[in-house]
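Only one protein chain is missing; all other protein chains are in place.
Right, chain A next:
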Amino acid sequence: MDRFDRQLRLWGGFGHELLTNGQICFIVERRDDPLLLEVQRHLLLAGISSYLVLHSDKQHTPAKDAFAFIDENQELQALNPEIKPQWNFLPWSRIQTQSFKDISVIVLINCRDAHMLQELSIRREHSINFPPVLVAAVNYPLAYMYLWLKEIHFVVTTNPEYVVPDLRINEPWDEVLQYTESLDFGKLREEELAEIPYPLILSSALRATSQDERPLHQKLDDFYLKYSQQALNDSNYRQAKRYARQVSRSSELGRQRVKQLLNRLQIYQRSNWHDSFNGKFMTLCQALGQFLDQYHQLPLPSEFPDMEAGTQIYNDLKMIYQKKAREDCETMEAIVARLGFPDFPRMLVKKFCDNINYWTLLEPIVNESSVPGIYSSTELTRYLNEQEVTISTHEKKLLENLLSLAEDSYDSHTLVSSFPATAFLGGAVAQEVVKLVTHQYVPIDNTFVYDLISDESSTIKL
C-alpha cells in the first residue's frame, strides 16, 4: 500500500503529479514564523518539494509558541522520503529582481510591511504573468486569508459529493435508440422486465408516448404497468419513477451551466499564461465551444453510474455509453489538434470530458487596488457600504474588525494563546495551496475571515 494512499483518494495521481512539480514561494517577516512552520509541514507531507523563502533582514528573537521539529532541518528532509525537498532563502530586497516564473503559488504569511507590500505589488503589476498570491495572517482572535489572482484559475473538478447523472435520456443517439428498439417489453417475462435498467425504460416510454403531452413522470405508469403488474415492487422501475422528473432537464442544465462559464471566458482571450495548466485548460474550453456549436451537446462523460439491472443488460448499456464517451473524447482531441495543438496530452482531454459538468473557474478582479484587497481599507469600506443591508450584524462586526486591522488600529487579544489559531490557519492555508496546485476543489474566492472567539466566519469577494 502506498504512503500517499489516504490523500490519493482525494486528488488522485493527477493531483499528486502536479504537487510533485509544484514550487511554493513564502514571503515572511521571520524564517521561524510559527504559521510558516505549520504550512510548510503540511505541504511537504502533500508532496511539494521546492520552496523559495523571501524574508526580511531584521533580526528577531526566536519565535515563541511554535512547533519546530527537534532537528528541524534533518527531520523536514525525512518527513516525506519520496521527495527531496529544497529550500532557497533570499531577502525581501530581491523581490524586485526575482523571477516568479516557476512559482506555483506565493504565500504571504503574517507580514504587512508597507514597503514590502508595495514592492510586491509593483513587481506584480509590471509582470504580464504572475502566480496567485495567498495572503494569510493570524491576529488573534482573527484568522484570515485572501486570494489575489492575476489570471483565471481553472478547477478541473470540484469533486462534488452528490451528483445527478446526465444520461441524455431525452436526447438519445443512434445506438441507444437501436438498443431500445430491440427490446420488446410485450415479449419479456416479468423477471426479465425487472432487469431492465431505468434509462431504457424511460427512453422507451418517451418514444412510445410522444403523442401524450403530459410530463413523463405522469404518464409512465400508463405506459409501463401494462407490461408488468408487479413493476411497482421492482427496484429498477422504482428508480425509473424517481428519475423520470429529471429526464427533461439534466442535459439542458449541464449545457446552460457550461455555456455560462464559456461566456465568462470571452473577455480573457490571451495566449500567455503563468500557469501552463490554465493555458491548456483554456484550449480545452475553446475546443468545447466548437464542439457545442457543432453538436449542440456536451461530450459524454465516461463514468456510467450503477443502477438496478441485470448484469448482462447493464454491461451492454454501459458499453454503449462508454463507446459514445470515447468517440466524443476523440472528437475533442481532433478539435484541439485543429486549434494547433497536435500533441496535447490525451489524458487531460479525457479528464476534461469526464468532468464536463464539474469544472469551474475563479476570475481575477479587474480594477484592483495596488495592495491585496484584504489590506486595503478602501476596498473593505466599499464592501461594507455596498452590502450594508444584506449582511447580518454579526458579520458586520466581524468585517469591521477586519477593517480596523486593515487600518492598523486593531487590538489583538494577547491574553489567550493564539497557537491553536495558528495551527488551524496552517491547515487551512495548506489546503488552499493544494487546491490551487492540483486544480481540484474550489479555492476561497477571495476573502475568508474567522473570529476564533465569537465563532463567526465569513467569505466575501473584495
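Note that in this section a residue touches a chain if its C-beta (ideal position, glycine included) is under 8 Å from a C-beta of that chain, and two chains touch if they have at least 3 such contacts; residues count from 1.
Rule of thumb we're sticking to: contacts and distances are computed from a predicted model.
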item: Protein name (UniProt record) of the chain left out of view, among "Cytoplasmic tRNA 2-thiolation protein 1", "NEDD8-activating enzyme E1 catalytic subunit", "Rab-gtpase-tbc domain-containing protein-related" or "3-methyl-2-oxobutanoate dehydrogenase (2-methylpropanoyl-transferring)"; value: "NEDD8-activating enzyme E1 catalytic subunit"
item: Missing-chain contacts mapped onto chain A; value: 1-10, 38, 41-42, 45-46, 65-67, 69-70, 75, 78-79, 81, 145, 158-161, 306-307, 309-312, 314-315, 415-417, 419-428, 430-432, 434, 441-445, 448, 450, 452-453, 455-457, 459
